[in-house]
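Excluded from the complex is one protein chain; the other protein chains are retained at their positions.
Moving on, here comes chain A:
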Amino acid sequence: MTRSGAGPTLVLVLAVAVLVGCGVILLLERSLTRILLGVILLGNGVNLLILLGGRPGGAPIIGSGPVERMSDPLPQAMVLTAIVITFGFTAFLLAVAYRSWYLSGDDEVPDDLEDRQIIRRAGRNEASAVDFGGEGPNGDPEQVDPEPARRRLRRGDDSR
């Protein structure tokens, strides 16, 4: 941290920027392994950022020095929790990537199947076939009472 204790050093701020920037770029990839690396970089960047939020100084142990020159312990406690959480999520993502590779031979995240079908249908400008009902007047063999249709037909014949 800075010698004057007035604020964070530029180096740390730049480190956060580089870590987060690289993380975001890697997150935009399709391959889960690269996304995983992106998550790690992004997570570390964010953890450093939290650390920058507190006051810099000496170790925050009572008796080790004057209170006003101690660093702020709360961000450090939060970062510990955040590191554990990021670690857990990274492990899980690694497991998912491995499982994906195990099952399908690669770890790319494909588009959703249904999405692709609907886009194809929209491209051809057609509606789903089921929306038209898909059955004619005799389409339902279990229809117990076909009478009304015939009667209507006969009445139409009469009027002619």
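Quick note on the criterion: a residue touches a chain if its C-beta (ideal position, glycine included) is under 8 Å from a C-beta of that chain, and two chains touch if they have at least 3 such contacts; residues count from 1.
Please note the rule applied: contacts and distances are computed from a predicted model.
*Asks:* Select, from "Heterotetrameric sarcosine oxidase gamma subunit", "(2Fe-2S)-binding protein", "Branched-chain amino acid ABC transporter permease" or "Na+/H+ antiporter subunit D", the UniProt-recorded name of the complex's unshown chain.
*Replies:* Missing chain, per its UniProt entry: "Na+/H+ antiporter subunit D".
*Asks:* Thinking of the whole complex, not just what is shown, which of A:15, A:37, A:52 or A:70 touches the missing chain?
*Replies:* A:52
*Asks:* Name, in rising order, the residues on chain A that touch the hidden chain in the full complex.
*Replies:* Contact residues on chain A toward the absent chain are 27, 32, 35, 39, 42-43, 46, 49-50, 52-54, 74-75, 78, 81-82, 85, 88-89, 92-93, 96-97, 99-100, 103-104, 109-110, 112, 114-115, 118, 122, 128-131, 133-135, 139-143.
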